[in-house]
Each structure stands twice: as structure tokens, then as C-alpha cells.
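One protein chain omitted, others in place.
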């Protein structure tokens, strides 16, 4: 096991796959000569050259579409959005072309393309630079959405995403790029898309959380442990498709569930998970499924406000106690 | 009470408001000389002239942004999207500018703007022309989302939307434009945004549905009536904010709920409603909240497939019986 | 291209340059000018000899155009009989563009992408009337298995990458298809067609710049049929001279008479040759659609006279008279072609009629390549 930063794990996945397959290339703003706005692609231009590591103008709609056309014509693009906040000017390409052309062509074309980059809250950057896009993209059949919480999952899942013949949105986080973690150095480390991970076992309450929120879940679980309660922590890892089997199995054991998600609440993935849980495990629930999310407001700049805006381990801890009907 | 087509009711609302307030104008593709792609704005160019009824190039991002700038600078634009499928190339304007600038400016600017046009499934138009956008826009705080099911609500709610000082997305339907209905001819008919309508009272099961789906709900209620069950039908009318009081009151009476929504299922508004219902009326629910939605696939062209794709009254009827545990 | 355009490889220092001028020029502000050149392919200016086209090739072009025409006339009729639903956008009047293009390509190794007015180019490239008509009918025998309909003709075999319904959305995709040709070094080029109305979309600007920046083997072709739905170009564009849009992206531009298949063919040859050298370019083809935008269009935005005048330029009649005037063919021969095409189209209607509806389970096919993708389980929530 090597210890890698999150950004290094992502880079390792891209490098290994690009060494394996000539048809893979990386394209995006500042990915080449600048070595990546967040240094994720550092050194890749030197290793692979300008043909395969490509800087673009600030034209997300243009280069996302370029990637889609390249995928239709036999290549395997990795399209980096500097952040997913900027994917909205390209969303038409993703949801109408990448997600739907295969269907509209009766299966004649496939879309082996990965759209990756940081997603979600990133601190004091104000409202336009803190958008969580999980639910928006997961809404569209034809896409897969992956969002890892740690370097090991990031490497294994990104390799899977790059090999996948369907379009995958791979959601990272600025705030986690520097985080270090053990990463398997297995020969060819691939984690299948669509499998949740049980990070911690327990039978009192299930806490579901992905990406940054996963770490809040662990913290909340620790706080609960101090009170003598055993929380089971599940990291879905893949947002679409959801691994409901793992989730339902846990809930049938704990009968209680709290979902942490830093998205805004309305129609977020917490709502979708909760819907399916009450839909498919109604008789097992001893309390409503609760969600701990960002507030129903745009993200503010001020330090105290953005902290107040974000979900917290404290709130998750309290929510867990609520669904256990204890205080 | 005058009988008006849905399109006539929308036109009446725009005409009355434009006669009342010089600062209101209508802009969009084919709204002026062509009289509207769906004839909603028929005659308005003649009445108000080219200054206030304005044809645009096919530049949704451009003219949506133009409307937003005009709103910031003292006007009250009505921006028509020929359909909301085409709003995706303009979504950045709507979610990052219309929804957030007020916040980012500390309340210095307001956005009295309406984005309106047909939304959702429209028959055999294939995958890109059948998108339901409710959940995507409702996700964003800063926006209001309204989607009426009949001419009377359409007129009263559109007048309210035009007078509202916050940005409102007003979601119509190609397939309903020709539908006729009684419309109040009260002097100044305004229906407040954010109030659901109980369309039919009953105490066995609550069926919630908006826009086209509302008519499926009535049909399902009739089918249930034939079996001797009394369904309460609620049309939320406004998607954001949701009138939870009306919904919860009903559920506390019926203890059962089915939501019909022609959106795709993942993270749709049915998931959000269900989340809040189980969250806030858990102890009253005798069965899981069920949703009857479009299938989890892109919309197909073929007649039989698109019919299979759409939610049906039949499915809602069966779902209602499921939550009543009868067959 | 502008005479004074420097190669983009060399970083430019115009701010310094600007100041240098002051020495020469105390009197400011200073008016400066530059020249832009473009190429015109005028109708009637090209003979088949000059283009090296044989009689058989001309007859092939005639049949190719006629097939598109008759196919769509029949489709319109079937729409009236409600065999076809949704939008049906007819290409009638523009056939010289698709045919001229198809003859300039290596079909199978080159690529084409267009918008929703796509029947013409599909048939021109060799898609069969059968698969086309069956698609319009929404049958399993259709080119997209009934999932795409009129706006979504695709043929991987013929290099047709669609058929796209979001105006402007396919332009960057076309540039990406060209990107892949260059990346793979397979010698292919991509013709990216769009309508005049699509020039209103920012996607054109982004795609044109990417094409010029990366020197991609693409020809961006504006089919200027004068209208976007009911909007004449001069009502939608500050300057409807679309050929001027090449210069800012370092794309050589041409203006082509789209009612003359020979002019179109020659222009396509020249631009395809540029593309094979990785010189992206822009083409404005001036054409005309005889029918309404789609089947429900009152056409109040244009006069009968205008329409009739254009019909005198009918590209099919025009080629036919060219054949007769040059004694390359006679009425018997052209009639025989007419008959052949008519049969082909009638057979297609019958094929479409007899092709089964797509089985309901196919609704879950062709979305993901993954065989066992777990779609949201509606076993409980919606009763199938």
C-alpha cells in the first residue's frame, strides 16, 4: 500500500490507463502546460505529449462536445472541468448528447467518455462556485455518476470509469485533493462502478454519505460511539446507479437512517435515497429517514456563514439520535 | 366565467399585465411576427408593437441573459423558451445569474423576470424534446417554479408570476395548449404562488399531481371511485416553494399517498415530496409513499414505446390500491 | 483570410506594435484596415467536363437527388395519414447540397453530422429508403430501431453521426469527430452542416475556434436556406453575411450557390481537400426550402412570388435540363430513373408498414452498453 494524495491517486489512474490504451486522451483548461489548476494532471504533458494532454480555450460547451464527437468516432476522452460549476455552460452536451445519442441512434454509437473535476462546496468562493451537481446529472438516464471519498476508491473507480463504455461523470473535490490515504498497489486496481462500501459496521443506525460528507459520517459515528451507539457507515461511492441492495440490507438491520449530503436539499440525492428506502423497506423503518444537507440557500462568502451553510458532523450526530429517539 | 384554451389563458395574463405595466416585455424565438411557435403570443405584436414583443435569434443563453440584465436595470421581462428543452443551453444564466446575483450583491438587485414555455413530455419527439425540468430548476434556491394544470390556474398564476419580484419559471405544456377550461373573469384575477389546490376531496388515499399528470390523477380517482374508494387529489400548482401544509393535512387524513409525475424518477420532485412527507408525517403513514413516473430511460420516438414510457392513470390506480393494500 | 494574419504559433505582441506606430503617427486615433478574401462558387459556372464528371456520375447525382425528393414527398403523405408523428422537417429544395457533398466524400471513411433536417443527407450517403421510412414510422426496422424518428437519422456504416434536434448542439460534436480522424490519422474528414438559424448559437463560435486552433479536418457548412422557422436571416443577425464568420477563426470561407449541384460539388471538393490537409474551413451555401419549416407552418413569412421564383431554380430540374441541353441524356432515360426511384420509395413504405413495432422490452435497450444496468426498479412504484 502506497500513501497517495487524492490528486495523485486520480493522476495514477489516468496515467496507468493512458499507458495501457493509446485512444485515451485528457483535455481541459490548464491541464497541460499549467499542470492542472489543482495540479491533478501534473507531469502528464511531459509524459504523454501535446497530442494526448490538451489545453483548451475557456469553451466548456465546445470541448465537452469535442470530447463527445471524439468518443463517437472511436476515442476514449477524459474531459476535465476545472470545476463542475463550469459544466453548466456545457450541460446540454452532457445530457442531450452524451446521455441520449446512443438511444436515439438505436445503439449504433457508444460513448466511452469520462467528465471529471471537482464538484460541490469549496469554501469561501460564494454562490456560483459551490454547486453540488450530483442530483442534476444523476437525474438523466444514460449517464453514470461516481463520487469517491478517498484516494483508494478514487483510483480504482476512475480506472473503471475510463474503461467503461458508457459516459461517466466523476465528481471530485478541491478540498480533498491534498488529502492523503493508503492506495492499493495491486497490479491492476479496478473497483466496479455501482458498488457501495460499508466503511464501518454497526446495528443502531445507518449513516449514508459520499465524498466529503463521508468524513462527517465517520466523525458522527465516533461521537455516537462515545455515547455507546453503533452506527453503520455506508459510502455509496456511485451515485448512479445506486447500490440499493447494500443500503437496504443495512437498514433492515438498523431500522434507522440518516443521509448526509452537502447538496442543497430540494430534490437532492438524499431525497432519492430516502424515497427508495421508504419505498422498499417501509416496514423496517422505526423512524423517518433524515437528511443532513446544506441549507436551502445559495452559498455565502463570509466564513461564519459558509460554515453555517454546510452540513456538520454535529448535525448528523443529533439527527442520528433523533431517529434513535434518544437524547 | 369565460371558456378559454390554455394558450388563450396564458396570453390573457400577459396581455392584461402588459397593459397595466409598461416595463413588461415579451422576448423569445418566433414570439412576434410568427405569433408564437404554439400561437401563445398570437396578436401581441400587433397590440404592443416591436418594442415590447421581440423576436430573437436562436440564442437562448444570449436572450435569457439579456432578460436578466434588463430585469436588473428596471424592466420586467417575460422570456419565452420555445420549449424548456432548449433552456439547457441557457441554464447557466438561470441558475447562476437569475437565482444567485441577488444574494451575491447583498440584496442590491432584484430579478422580476419570468421564464416561461412548454415543459416535459410532448409526444413522439424523441429523447431531447421530452425533458421534464421541474426538479432541476426547483433544486436551486433563488428560483420559484410554477406549473399549472388548467387554464384558470394558468391565468391566475402567470399574472402572479409576472408581478413577482423574484425570478419565476413558469412551466407549460405543448399538449395542453389546446385544452379548454373555464377561466375566472374576475377584475384582476391573481392566484398566489405557493398554494396547492385540493381538486377533489377524499379520505382513503391522497394523489398528488401537477400539470398534465393532474388529469391522470383525476382519472385514477374516478377508477378508484368505481371501486368505492375516495381519493383526495391535490394539485401542488407551485413546485417551489411546495405547499406542504396542504399536503400534510391531507396525508394525516388519508394516511396514504401516491405521487404522479411525468419526470424521470431519479431525484424528481416526487422523491422530494415523498421525502418531506415521510419526514414530517411518518407516524401517519400506513404505507410507503409511491411514485408513478416516466420510466428511467430517455424518451423514445415510437408510438407504443413513448406510451409505455409515460406514467398512466392505470398505473396510478394500481399504485393507490397497493398503498391501500387492496386489490 | 486576413492578409496580415500572423501564424498563431508565434506569440503576438500587438500592444508593443501598437505603441511603435505612434512614432510614425502622432495624429491619432488612427484608422487601419485589412483585407479579407473569400471564394464564390456561382451557379452555372461549372461544367461537368471541367469537373471531370462522367455522364453516369451526373445521372447518379440526378437519381440521388430525386430519391430524396420522392422519399420526402411520400413521407409528407404518410404524415397526413398519421403513419408518421412528431416533427417532420422536409429537405425539399436543398437536395443539391446533400448530393454535392456525398459525391465529394469517401463514404464509409469520411464523416458527416447535421441537424434535424436530415433525411436528405442520409439518403444521399446511401442509407436505404427502407430503414429511413421505417424509422419515420417508428418501427423496429428503422435505422434507429424506431427510437429516433425523423430528427435522428444515424448510420455508423455510412458515416452519418446524426441527425440532431438541439439547434447548434451538434457543431462541437462535428469538430470532435474531426479531432478523432486527425488523432487516429485515418485520413478522414468531417462535414459539419448547420442551418442559418444555428449561427445564433454560441456553440458555433466555440466549435469554430477549436477547429481553427487545433487545425482539424473539418468543413463547417452553413446551409443558408434564408429562414429559421419564420425568421429571415436579416431579422436574426446583425450581419447575415455568414461567410464573414470564417476570418476571426482563421477559417477560409466560401459562398456557394446551393441550387446548382455542380457548384456545390466543386466547392465540396475544394474544401474537403483543405480538410485533408488539416485546414479547417467555412462554407456558406445559399439554398432554399420549398416546404414549411415542419408540417404545421402557415408560411406567412414569405410571399408566393418569392417561393415560385425559387422553384425556377429547382436543383433537380436544373440538373435534368443540363443533361438534356448537353445531350448527355434523354427523357426516356430520366423517366426510367424516375420510375426506379418511385418504386424504391413505394417499396420503402411497404417495408415500413410491415416492419413490426419495437417490442416493449426494447425501451430499456440502447441506453447503456452495460448489459445488466440496474434501472430504477419500478416493480413496486409503478406497476408494469
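Letters A, B and C mark the chains in the order given here, with residues in each chain numbered from 1 onward.
As a working rule, a contact is a pair of C-beta atoms (placed from the backbone, for glycine too) under 8 Å apart; a residue touches a chain by one contact, two chains touch by 3 or more.
Predicted model, so just to flag it, every value in this text is computed and none were measured.
In the full complex, the chain left out of view touches A, B, C.
The chain omitted from view is touched by exactly one of A:2, A:302 or A:326, namely A:302.
Within the whole complex, the absent chain has one touching residue among B:97, B:132 or B:173, and that is B:97.
In the full complex, chain A makes contact with the omitted chain through residues 29-30, 33-34, 37, 55-59, 61-62, 85-86, 88-89, 123-129, 265-266, 288, 290-293, 295-298, 300-305, 308-309, 311, 315, 318-319, 322. Across the interface with the omitted chain, chain C contributes residues 2, 5, 8-12, 14-15, 18-19, 21-22, 25-46, 200-206, 208-209, 211-213, 224, 226, 232-234, 236-241, 244-245, 247-251, 254-259, 263, 266-267, 270, 286-288. Where chain B meets the omitted chain, the residues involved are 25, 51, 54, 56-57, 59, 61-75, 92-93, 96-97, 101-110, 141-142, 144, 164-166, 194, 241, 244, 276, 279-280.
We take it that only the chains that are shown with their structure count from here on.
Centroids of chain A and chain C (each the mean of its C-alpha atoms) stand 39 Å apart. For the pair chain A and chain B, the distance between C-alpha centroids works out to 30 Å. Counting only residues that touch two or more partner chains, chain A has 61, 92, 96, 103-104, 141-142, 279-280. Under the contact definition stated at the top, the residues of chain C that touch 2 or more other chains are 144, 146-148, 152, 164, 166, 169, 202-203, 367, 375-376, 380-381.
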